[in-house]
Structures are given as C-alpha cells and as structure tokens.
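The next block holds one structure in the form of structure tokens; read it before the comments.
One chain of protein is taken out of this complex; the other chains stay put.
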Amino acid sequence: MTAAEYDRVPRVVGADYESPVAHSLEKIWASKPGLLGWISTVDHKEIGIRYIVTAFVFLIIGGLEALMIRLQLARPNQALVTPEQYDELFSMHAITMIFLYASPVLSGFSNYLFPLVLGSRDMAFPRLNAFSYWIYLAAGLFIYASILAGAAPNDGWYNYVPLALRKYNPGPNIDFYALGMIFLGISTTVGAANFVVTFLRMRAPGMSLNRVPILSWGTVTVSIGNLLAVPSVSLAFFFLWTDRQFGTHFFRANSGGHPLLWQHLFWMFAHPWVYVVVLPAMGLVSDSLPFFCRRPLVGYTAVVIGTVTTMALGFGVWLHHMFATGIPFLALAFFSGASFAIAIPSGIAVFAWVATIWSGRPVLTSAFLYFAGFVVMFVIGGVSGVVTASVPADLQVTETYFIVAHIHYVLIGINLFAVLGALHVWFPKMTGRLLDETFGKWAFGVIFFGFNLAFLPMHWTGLIGMPRRIYTYPAGLGWETPNMITTAGAFVLAFGILLFLINVALSLRNGRLAGPNPWDAPSLEWSMPSPPPPYNFPVVPRIASRHPLWESRLPEGGQGSELRNGWVLDHGKEALATTSLDAVPDAILKMPDDSPAPFIVTLAMSAGFAGLLMQAWWLAGIGAFAAVVGLLVWLWPERELEQRAGSPT
Amino acid sequence: MTDIAPRLDLPVGSIGRHANGWWGMMMLLVTEGALFVYLLFAYYYDAVQHSRDWLPDDLPGFKLSLPDTIILILSSVVVWRGESLLKQGRSAGATAIYLAVGALMGVVFIAVQALEWSGKKFTPFTSSYGSLYFTITGFHMLHVAAGVFILATLSLWCALGYFNRIRSAPVSIGAIYWHFVDAVWLVVFFTFYVTPRLGLG
Partner (left out) sequence: MRARLVVLSAALFEPLSSGRADTFPMSTLHASGLMAKRVLPLTQALLIASAIVVVIITALVLIAILRRGQTGVVTDTPIEEVGGKGWISVGVGLSTVALTGFVVWTSMTMAEIANPPSKPALSINVRGHQWWWEFVYENDDPSKIFVTANEIHIPVGQPVRFTLNGEDVIHTFWVPSLGGKTQLIPGQTNVTWLEADRPGVYRGQCSQYCGQQHAHMILSVFADPPDAFEAWRADQLRVAAQPASAEARIGEQRFIGSCSACHTVRGTPANGHVGPDLTHLISRTTIAAGELPNNPGFLAGWIANPQGLKPGSLMPDPEVSGPELASILSFLVTLK
C-alpha cells in the first residue's frame, strides 16, 4: 500500500473457515512464534486466557491464605500464627480475592468473549488490551513482593486510617498496598475504556443494542462504573501515601484532616466494586443458562435494565458501609432506603433465571448445576445484604462474621460459581476439548457442599457476636462449634477446587473433542471452530436477531443473519466499526500489529513504582521517563494504520 | 443488506470521530473528570466541616491567577484555530505553529502558577487546606504539563507532514484533551479563588 486509501467499498465474498480468504487472513492475523511473539501478541483470545489463568493462580494463593486463617480459628486460643502474621493473612486474602482474582477473572472472560459474541475481529484497542493484562500482572506481583520483603499489607482490605497511617503502621506494608492499588487501577481503567469503546464501536452490523448478549451489557455497565469509581480509590491511596511519606494532612484529625474522608473515598469506590465483580458474572449465567434450559432467557430487556439500574444505584449506597460512624440518622435513612431499593433491580435477574429454568427443559450438565447453585447462592447473598440495609439491624451485625458470610456468598456464590460454570461452558471453545462431565459433577458436589458448610453457619457465628478480624477468641462464648464447622467446610471447599483443577488438567490433554458448538448454543462464538482462528470471522457477520444460531427454530427469532457471505476485510489487519446504537457500518479500522511496546511500558512503569516504594526517586524518574518514551513510540502515527497522510510515491 | 449499510464506501483508517482513538479519548476524559470530582469532593468535605478559620488568612488572590486563567483560555482558542486550519486543508505547517504557540502558553501558565506557589505562606505540610490546595492545583498542573507534551508532539508531527485535511484525528484528539484541561482549571479556579469570597467554606 503506497497512497492512502480514504474510502473503500469492501468486496463481498462467500467464505468459510477452509476457504482461501480464511487462509490469507490466518497469515495476516497470526502472532509470531517464540518469546518475542508471546510478549508482543495482542490477540484478545490469548490475553483473555492469560487473564483467567493468572486470576486462578491468585485464587489458589488466596485460598491457601484462607486455609491458614481457618486453621488458626478452628479452636479457641490457638497460636499457630502470630497476631501480626494473622493480620497479614486476612489482609492479603481479601486483597487477593477481591482485586487480583474476582475482577480480573471476569475481565478474562470478557476479553475472550467480547469480540467473539459481538462479531468482531478484535477489541477496539488491541495493544491497550495487552497493556491492561501486563499491568494487572505487574501490580499483582508488586503487591505480592511485600511478602518477600516480610511486610505484607496488614490493615485489612479497607485499610482504615488512622491505623494505616505511619504512626500506627511504620513499616512499608501499607505502601506496598497503596502504590500497588494505584498501579492496578491503571490496568482496570484502560481495560474498562477498551470494553466501552468495543461495545459502542465494534459490534457486527445489525447487532443493535437489543441484540447484544447480557455479558456484554454487564461488562460495559461495570466498565463505565469503573471509569467513574476507580479514580476515587486511586486518589484515596495517593492521599494515604503522601500522608505516610511526606506528612500531608488529608486524614490526620489534629490538623484539619478527617479519618472519615478515607471511609467516604474508599466506599464510594468499593461499593460499586461489589457490582463490578458480580454483574459480568451474572451476565455469564444469563447468557449460558439458556443453552442448558433449551430456551432463550426470560425477560432479556428487564434483565438489561436491571443490570444498568443496579450499577447506577450502586453509586448511591456507599454510606451503608458507614452506618456505625456516627453520621446523623436522617442522612442514614436515605442511604438505608436506597440500599433496600437496590434489591429490586438485582432481584429481576433472579426471577428471570428461575423462570428460565422453570419453563425450559434443563439439561443437568455440570455447568447447569453450577448455575442452579449460583441462583440459590445469589439469593442468600442478596437477602443477607438486605438485612444490612436496615440501619438498626446493621448496627448489630456490621463488623461481625455475619458480614464475612455475606461477602463470601457474594464473592464465591455469585462470582466463583458463575466462573466455574462458565469454564465448563467455554473451556471447549478455548481449548477445543470438553471438561469431563462425571468428574465435573463430583467437583461441583464437593464445592457446593464445602462452601455451604463453611459459610452458612458463619451467619450464625456473626449473630452470636463474633467480630471480624480477631486472631483468636476465648472459649465460652459459643463460638467454638461454628468455627470448627467453618474450618472443616473450608477444607472441603478447597478439596473441591482441587478436583476441579485436576479435571482441567486431565481434560486439556484427554478431553473429548468439542467441535464448533457442543451445546447447540445460539451466540456467534459457537459458529466458529474450537479454538477459534486468530481472525475470528472470515467475513463480517450480519446479525438479524438476538440468537443468530437459533433463529430458524424460534418463532419470533427473525431470519437472515448471514455469517458466511459478506464483506471480507483483508487489506492487512482490518476490522469494521459500526455506529453505537444501531450498529450500522461506519468505518474500516486498521488494526495494529503485535507489539512489544505494552510489555516494555509496563516494565518501565514497574520500575517507576518500585522507585516510589523505595523512595529511590532516580529510579522513579527513569521509570517515568522510559514509560513516556515507550508511549510515544507506541502512539507514533503509522502509515500502515492509516494514521498518517499518505505521500504519493 | 441495504438496511444495515446505507453507504457502501466506508472511510478507511483513522478519520475524525470514526477513529477509535477519538472514542478512547472520551473515555479518558470521563475517568479524569471523575478524578477531579473526587479531588474537589475532598476539598468541600473538609470545608463544610470547618468554619472560616480553616481557610488561610490571606486567601488565594487574583493578581496572578486571573491573568493565568486568561492565558489558558486563550491557549484553547489558539489550539482550536490550529486544528480548524488543518481541517480546512491549509498547510500543516501553520497548524504546527499554532500548536507550538498553544504549548508555549501552557508553559507560561505553569511558570506563573509556580510563581504563585512560591509566594504562599502555607505548605502542603502545614494543614489539610495546604495539602488540598497544593495537591489539587498540582494535579491540574501535571495535566497541563501532559497537555503541553501532547501539543508539542502534535506540532512536531504536523511539521513532519504527517497530517492533512483528512488524516487529522490525532490533532483533534489532542485538542480535546487540551480543552478539557482548561475546563478543569475553571472549576479549580472557582473552588479555590472564588468560593471563599462567596462565603462558602
């Protein structure tokens, strides 16, 4: 290509995955082999799988921390760990599970699935996508480096001041956490921007907003939430860091600062974050539960509206984490009402799932069992949330194990159950092989039993007054038995997870071949081989209904989605942009090639953050400078990408 | 497929609002805007909890800040003019000069702001007001510096002949960022320099 082409009429061809067009696309889109190729790839499917694998590594680490906590609490007056070690364990367990597992694992699914279900060749910003993964990995390693330094974060995941100020916590523990969270926030933010723009711009022609899979709605909703909420926590941690290192006064009560400002900034972020780690998981279930109920989801529109409304209300209820802070009851009454109200849009999804199961013909696969379990866990986590919405009741149960039980029903029940079920669904797409069903059902049974054994009695532990975050407790308060049961349950749960992982390991090698569509599912990713080729679609698909692969079988399904005959975009790496609302073709996008720039910029930023941590300002300076240079190279206009004016030659 | 393809010839590559980069910049502005909302929330949160004595005795004055504000607004006009020249198909060289002038005005803004900082009797380490004043104006100043860097880079790219009437998306995207930084300043200015005189805080 020499002269710039400003406009083009794409040619229309019929092509499947074996056609010459497909072969030439394969050459254009494939990543190079070798280490450099591995570092440089921008393939969303590769990145998605990396996200999921990394998140599972953190899940395992966080799980081991949980087991140590449970051993310490199994009986009263134990001393298996010191108080300091216990504080680091429960803090790292929460940080790991909430920030390094729960949200990234969903980013993994969304990264993998977004272009596939939307009918696109890649995300809107492929290099940014690689960048968000590398930053996530680097931030996770940064936070975990604290363990090597013998100074892991130890003030809990919500890290209240003044306890987290230097006076009460002089070591570098909290600096690891503060800088690590700011670092991780960059990953979350660029990832969120990528999802939103992909959702708005990269849908296949004809995929209007009412035909988009629920997962995409969930992810785009929480991504907008992230864009608005993450700055709050990054700022809070920045304030904390400067208070600790330089003696500013944001949180210091004696010089005009306010400890409560931390709680506001933290929960303004962290309450919406609860929805960030569940709404996409709910989307996974809403999309794939119908595969196994052999019918479309009941109430698509209501579920979408419920998803968006939940997030919007989620920004208005942060104060319900602060009912005990002495804020006047009048203000609390408003937030209490809002916290009750948020149960309604969340409830829509529950009734939609129950209706889908009830009126469908549920096929009892492992995935279905996880989803059915998920619905019940969702309700338990939901109603215990409603209890805490009531200020007077909350003043009794807050800061106790009742809340710990609640948050585990949310994070394990609504996130992990959905994720494990979704892995049963999409593992065949990712690897080409099915997970073993018999093994899968056994693992489900053990996980379901272990989880409920551990956490259902924990509500009771809270109601009989056991506060959170105590490293030991005396006998005689009635806390012995429920704690022992919870510990036993935790080990059963861990054993179940182990079974699941063994199933994954065995099925990777020996699993039954999946074929393109093992579940006879309706969405676009099932129209392609498993695993999919790097270019995803040989021609631009045209979408005419919500269930393209089912439309011949549904009464009002509509006809005419066309997946094998359409525009072929093959002048280099190309993708189609469409308009935001109606998905009308809008432009031919030149997609960037693989590039090591995201990895290199991540290295530079890691050096910068390490410099800030060690107060080695020269290192921070070098890191920042290198990152800026890297970004400049990354963004330098390229003729191949039609970012520059073509000079006639 | 006429129903979904009203036009058959599609623009190719990076063109104005068809470019994903433009949409990416919108996302950046949303999250940056939120960042400044939280910064100002911190300020107003502290302000409403204290009486007048929380504010310094000598409130931030207009002597330097007002001219500085005018410089920043004018710089936006300059950048806008440079961008529209490019879109009208004039020579990219003129745009390069306009963008360079815009960047230079940003540098002047920072210099004047630094001068104002040096005259303050309080520091970030004396009280929460000082911490907030320097942090919020400092965050903004960092954004101006980033904007200066962006304008300078775009000016260079224009001078290198990278852009023309149609391939001008990076200039538009950079210009939006600059206008955003200006708009944020107006809110910061209003907060620190105007509201205390209105009896707020």
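By letter and in written order, the chains are A and B; residue numbering begins at 1 in each of them.
Here is the rule we use: contacts are C-beta pairs under 8 Å (C-beta built on N, C-alpha and C of every residue); 3 or more make two chains touch, one makes a residue touch a chain.
Because the structure is a prediction, the values reported are computed rather than measured.
The chain that is not displayed touches the following shown chains in the complete assembly: A. Interface note for the absent chain: among A:Ile147, A:Val391 or A:Leu603, the touching residue is A:Val391. Touching the chain that is not shown, out of A:Val12, A:Leu209 or A:Leu463: A:Leu463 (per the contact rule at the top). Screening A:Thr400, A:Asn415 or A:Thr578 for touch with the missing chain picks out A:Thr400. Note that of A:Phe340, A:Trp442, A:Phe491 or A:Trp634, the residue touching the chain absent from this view is A:Phe340. When the missing chain is restored to the complex, the residue among A:Ala302, A:Leu506, A:Ala624 or A:Ala645 that touches it is A:Ala302.
Contact residues of chain A toward the unshown chain are 82-84, 87, 155-156, 160, 162-163, 168, 253-254, 257-260, 291-292, 294-296, 298-299, 302, 324-326, 329, 332-333, 336-337, 340-341, 343-344, 347-348, 350-352, 354-365, 372, 375-376, 379-380, 383-384, 386-387, 389-400, 460, 462-473, 476-478, 518-520, 550, 553-556.
Please note the rule applied: only the chains that are shown with their structure count from here on.
Between the CA-based centres of chain A and chain B the separation comes to 32 Å, rounded to the whole angstrom. Remark: chain A residues 4-10, 124-125, 128, 189, 192-193, 196-197, 200-201, 205-206, 224, 227-232, 234-235, 239, 242, 246-250, 252, 255-258, 261, 264-265, 268, 542, 562, 566, 576-577, 582-590, 628, 632, 637, 641-647 touch chain B in the complex.
On the side of chain B, the complex with chain A involves touching residues 1, 4-15, 18-20, 23-24, 27-28, 30-32, 34-35, 37-39, 41-42, 45-46, 49-50, 54, 124-132, 135, 149, 153, 157, 161-164, 166-167, 169-170.
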